[in-house]
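Here the complex is missing a single protein chain, while all its other protein chains stay put.
On to subunit A.
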Amino acid sequence: MANDPMQQFEIKKIFDLPDIAGQDLAFTNASLWMVVGGLAIIGFFFLTLKGKLIPGRMQSLGELSYEFIANMVKDTTGPEAMKFFPFVFCLFFFILFANIIGMNPYAFTTTSHLAVTVFLAFFTIALVIIAGIWKNGFKWFKIFAPAGLPLLMYPIIILIEIISFLARPITLSVRLFANMVAGHVILKLFAIFIAFLIGKGGILAGAAIFPIIGTMAIVALEFLVAGLQAFVFAILTCVYLNDVYHVDH
């Protein structure tokens, strides 16, 4: 019985890979569960590939998930942003599956590591910057200087805009990471408490019913959070993609 609630986030090497540029590379449990997540997503969409006129259950799921993300992209950014649909779709499903797989006993929550969430967030922001400059040229930097302000305000506003732009990848990654870690730690603490109370025996063992109810409630909440954080990440990606298309907002 592991008594340390942080132990579940420990990274373990499964096998070593050859070093690249002096970096110690290894296939870890995090890598393993990311591969599992990827395979689960591929498997899920294979099951939805029937392509009947009147969709069955799985096909409906596939179609619904397509429409859900497509509407999100169209409503938040606009129809021209459908070029980025595959990216948002992958992002949403990777995070959703990682979060939900992490809810299973013995599974590892890959999104509970900053290394993973920071990479996802930085990639998203880098995409916004590159696509923005690609599309608008250097006019893209106008997003830091909204039009129609007194000249004196510009140094202040530009600084503020740059800070809030730099905050974006950090908010994206920290939010997902903190949500997943906090939920899993609370879950583990409640579970440890149950074992502790039952171990004490007598009337205390009976009192274990309260943390059991608490655990069940938190499991339900964590499933909500798992979906919600994937949704928030995807919709914020769409919001940030706005800056590619609407430079003078």
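Basically, a contact is a pair of C-beta atoms (placed from the backbone, for glycine too) under 8 Å apart; a residue touches a chain by one contact, two chains touch by 3 or more; residues count from 1.
Just so it is clear, contacts and distances are computed from a predicted model.
Asker: According to UniProt, what is the chain that's been left out of this complex called? Choose from "ABC transporter permease", "ATP synthase protein I", "Ribose transport system substrate-binding protein" or "3-methyl-2-oxobutanoate dehydrogenase (2-methylpropanoyl-transferring)".
Answerer: "ATP synthase protein I"
Asker: Could you tell which one of A:Leu64, A:Met82 or A:Ala167 touches the chain left off the display?
Answerer: Spelled out, the listed residue whose C-beta touches the missing chain is A:Ala167.
Asker: For the full complex, which residue in A:Leu47, A:Leu189 or A:Leu236 touches the chain that was left out?
Answerer: If we include the chain that is not displayed, A:Leu236 is the one touching it.
Asker: Residue by residue, what part of subunit A touches the chain that was omitted?
Answerer: Considering the whole complex, subunit A reaches the absent chain at 75-76, 156, 159-161, 163-164, 166-167, 170-171, 174-175, 178-179, 224-225, 228-229, 231-232, 236, 239, 242, 246, 249.
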